[in-house]
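In this view, the complex is presented without one of its protein chains, the others remaining in place.
Chain lettering (A and B) follows the sequence in which the chains are written, and residue indices restart at 1 in each chain.
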Amino acid sequence: MNLVAGLDFSILPQQLVNGLLLGSIYALIALGYTMVYGVLRLINFAHGEVFMLGSYAALFTSWLLGFSPEAVRGVDRPSTWVNLVVMLLVSMIVCGLIGVLIEFLAYRPMRNQPRIASLITAIGVSLFIQYAGGLFLPQSPPPAISEQVNPYRNEKVSIVLKPAGQEIVAQAADATKKAAIAEKAYDDAQKAGAPADKVEQLRNDAQIASNDASRLQTQVSSQTSGLVIPYGQLGMLITTMVLMAVLWFVVQKTKTGRAMRAVAHDFDSAALMGVNVGRIITITFMIGSALAGAGAMMYATVLRTPLSPFLGVQPGVKAFVAAVLGGIGNIPGAVLGGILMGIVETLVVWLDGLVPGLSGYKDAVAFVVLIAVLLFRPGGLLGSSKVEKV
Amino acid sequence: MSTTGEKPVVLSLEGATIQFGGLIAVNNATFELQQGDLFGLIGPNGAGKTTCFNLITGVYKPTSGTIRFQGKEIGGLTPAKIAQMGICRTFQNIRLFPALSVVENVVVGAFLRHRTTLGSAFAYLPSSIRETSALKKEAMDLLEVMDLADVAQARSADLPYGKQRRLEIARAMATRPDLILLDEPAAGMNPQEKEDLQVTVRRIRDDFQKTVLLIEHDMRFVMGLCERIFVLDHGEEIAQGPPEKIRNDPKVIEAYLGEAV
Partner (left out) sequence: MKFWLVRLASLLLAVGFAFGLESVVGHQFPSIYRLVVLAGLYITLSVSLNLINGITGQFSIGHAAFYMVGAYSAGFVSKALFSHQPLVPQLWMIVMALFGACCAALTGLVVGLPSLRLRGDYLAIVTLGFGEILRIVTQNIGAIGGAYGMNVKPFGSPPQALWLVWLLAILCVAVCRNLLKTAHGLPFLSVREDEVASAAMGVKVPKTKVTAFVVGSAFAGAAGALLAHAETFISPDTFKMDVSFIILTMVVLGGTGSITGSVISAIALFAIPEWLRNLQDPVTKDPIQIPGPALVASIISVVIAVALFKAVQNRFHGSKPAKFGLYLAAIAAGFVCKLAFTPILAQAPGLAAKSFEASALRMVIFAATLIILMLIRPQGIFAHHEFSWSWVAKLFRRAPKEATA
């Protein structure tokens, strides 16, 4: 095995990719936190719940597309990428609308009130959606469904970084061949109605051969360091990047984006300069929530997370930490923070080899990183900490 | 008055300089305040006057040079420590404690002379009750002097602008400083209020024996009040002396009006 101080370096690249995937979801959610904070200076605690509703929107869409648990039981129905895109879009639209609705009903009336009051309202909305969701939404295992929905579940990109030694590969191939022969011999003997002790003997042989083969295969794969990225995850990464590029374009190049930046910079002045602040806030909530919706669809379908009304809490908190880590209110910061958070999380699991039991601290590490960063950069990685003018 | 004889030096700046990145906000400021001085610090916008105050009160640490207060080096001490040594200030953009009442604002200033411990307050011991009422009484007396006694129980945020400025001075006075720094005390006041303020500032100096250093934009106000003036422009001293001298100084005129007339 390829172990150094208990660490398996051959799986490190794969772990980093996994971290990147998880991180890109965090980044999508963090963008919503950061954008809303940017314009309203409000920590939108309900954002994680919007994310949760997005994953349910994707689930229900997949049911409507004919992949409900009853419909797919025992049949292998083909799916196409169109289904995935429909799920993504529905999830984004539903989340966008929910975000706007929450803003309109709960946050708009609080606009001129102390910030802490809006914060409590946000906590209230978050609890409300969680528990009201608990009344109406089913706990659902999406993996079986997404297996069916995801047409690319068996296709993957494999990148070999360092192949295993020639010799062991040859041995493994040999052993596999032998195992197949032994298996066949056992099958034949069974069919031919050979004596019981003979069959038993052959069965043992086949067992030993297949054990040998799998042991050698494991050795080969542990010596090979490389990446396996299923098409679905690759698609998810590309989708995330496209969405972020679109967001960047909207914020930097359009009139609405300019207005958004103006409101984030100075709420009152922007209003005085003729920016329709209410409209900008609505749009911000819509975009931020839609991004969370996209993340939710991918989280449920591609990363195959079981759905529950409390699904949004953990990723929500982590994404919020990511947003603060990057510098809350700062859009590139949210992306950076999210990806960093994802990678750190998977690395901690990987480091479990070095420090046994470390993976139990996986959820705490996000906060440790955050506190460490904030003590040295009180405004986050990319944020500027404003020095108060006297 | 204060023109005759040498009096003890209260505050002295020697080559005090502060740099923010590439910008030199105050360069080589050197001046001296004697006991009982009424000293004006003037200069165009952005000349570094408030920065100078921030250096003296410990908000910023000087990059180089020394600041001495009653012979002791104070450059780099914390604002709280400097306030306890006897320098107190007001702020250009009023910084009261908005949700506290007027009298409470003043008690915060007087509180730095507290003797009782926090524990005695938690236990509500007679000593801390007595101290509280003594500090309150002291604050009320000061409000009386500053003509704010009638609004003592009002929230300080609800006061009109001019009274807020006076309250800031009262709050600073409550710390019983030897040196009081007033940052644009007359800003936003109407002529009548300004006249009243002039009287008040004189009283602070004459009746309470304080040394006063003030920043002001209104030339008439400064010229009519201060005995010595220090002029800053782009962080550097361009003139120093009594009002008559400053008024006729070509460099000062240039700084204020652009080209020499």
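As a working rule, a residue touches a chain if its C-beta (ideal position, glycine included) is under 8 Å from a C-beta of that chain, and two chains touch if they have at least 3 such contacts.
What you see is a predicted model, and the numbers here were worked out from it, not measured in a lab.
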Of the residues listed, A:14, A:121 or A:346, which one is in contact with the missing chain? A:121
Which of A:110, A:250, A:271 or A:351 touches the missing chain? It is A:110
Residue, one of A:17, A:31, A:324 or A:382, that touches the chain absent here: A:324
Those residues of chain A which, in the complete complex, touch the missing chain: 37, 41, 43, 105-106, 109-110, 113-114, 116-121, 123-128, 130-132, 134-135, 317, 320-321, 324, 328, 357, 360-361, 363-364, 366-368, 370-371, 374-375, 378-380, 388, 390
Residue positions on chain B contacting the omitted chain are 57, 59, 78-80, 83-84, 88-89, 91, 95-100, 104, 107-112, 114, 116, 118, 121-124, 126, 128-129, 131-132, 135-136, 171-172, 175
